[in-house]
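To start, I am sharing the structure in question, which I have written as structure tokens.
Then we have chain A:
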Amino acid sequence: MDSILFLIFAAISVVCGVNLVLQKHPISSALSLVGVMGSLAVLYLLLGGEFIAMAQLIVYAGAIMVLFIFVIMLQNAGGETRGKKRLWASYAGAPMIAAIIGIGAYLIQHAVPHTAEVTFGAFQHGNPFDIGTSLFENYVLPFEITSILILIAIVGAIVLARKEIE
Partner candidate 1 sequence: MPQLPAVINGPAPLSWYLILSAVLFALGVAGFLFRRNIITVFMSIELMLNAVNLSFIAFSYKLGRNDGHIFSFFVMVVAAAEAAVGLAIILTVFKNRQTLEIDEVSSLKN
Partner candidate 2 sequence: MTLLDAVLFLPLIGFAALLLIPKQFSRAAALIISLLIFIVSLGLIGPYWFANPSGYVFTTDAVWINSPPIRYHVGLDGLSLWLVLLTTLLTPISVAVSWKYIDHRVKEFYAFLILLEFGLIGVFVALDLFLFYVFWEICLVPMYFLIGIWGHERRIYAAVKFFLYTMAGSVLMLAAIIYLYNRAGSFDYVAILSQIETGRLTFTPRAEMLLFLAFFISFAIKVPLFPLHTWLPDAHVEAPTAGSVMLASVMLKMGAYGLLRYCLPLFPDAARSSAPWVAALAITGIIYGALVALVQPNMKKLVAYSSVSHLGFVVLGIFSFTQQGLDGAVYQMLNHGISTGALFMLVGYLYERRHSLEIAAYGGVATPAPNLSIIFLITTLASIGLPSLNNFVGEYLVLQGTAMEHFTWTAFAAIGVILSACYMLWLYQRAFFGKASDGVTHHIYDLTGREWAAIVPLIALMVWMGTFTQSFLPPISAQNARILDTTHRLKTERVQILAPEAIRAR
């Protein structure tokens, strides 16, 4: 069942990922990405990451991607036109990517012990309590400095996007 679930959602995510790359219109790409994120959230659950799966939904799918869609809608730009310059990409791109993936997969297959298997429920430290404990004990510094990051993002978005007030 675990592997079946994995295969289903892996397939969804890969199909969505390919779709993201192939779709001409950004909105289609954006929704494909949401699809990837959603299926990844399920995979996180399979790996025992309850909190992170929800964070994936809330932060990524629910906030970041909405922002993307928002901007795409604001600009209301059409699909991209076919450029001559990138023609080589359409011929060389796919085999190249396939080759890279192949090599990577081969490496990984040989690097990770075959005994390592994922059983649903075997990993118990992904719940909010454990995450919170780690976050506020070991990782309190990164957590705190992340606030600077967010502050910057706020300031930056305001600096760049606000309307000029006469």
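Quick note on selection: all candidates are chains of the complex that A comes from, given by their letters.
Side notes on the structure shown:
Heads up, the rule we're going with is that a residue touches a chain if its C-beta (ideal position, glycine included) is under 8 Å from a C-beta of that chain, and two chains touch if they have at least 3 such contacts; residues count from 1.
Since the model is a prediction, treat every value here as computed from it, not as a measurement.
Here chain A is shown alone, and of the candidates 1 or 2 it touches 1 within this complex.
Within the complex, the chain A residues that touch candidate 1 are 1-4, 6-7, 10, 13-14, 17-18, 20-21, 23, 26, 29-30, 33, 36-37, 40, 43-44, 46-49, 51-52, 55-56, 59-60, 63-65, 67-68, 71-72, 74-75, 77, 79-81, 83, 85-86, 89-90, 93, 97, 100-101, 104-105, 108-109, 111-112, 114, 116-123, 125-126, 130-131, 134-135, 138-139, 142-143, 146, 149-150, 152-154, 156-157, 159-161.
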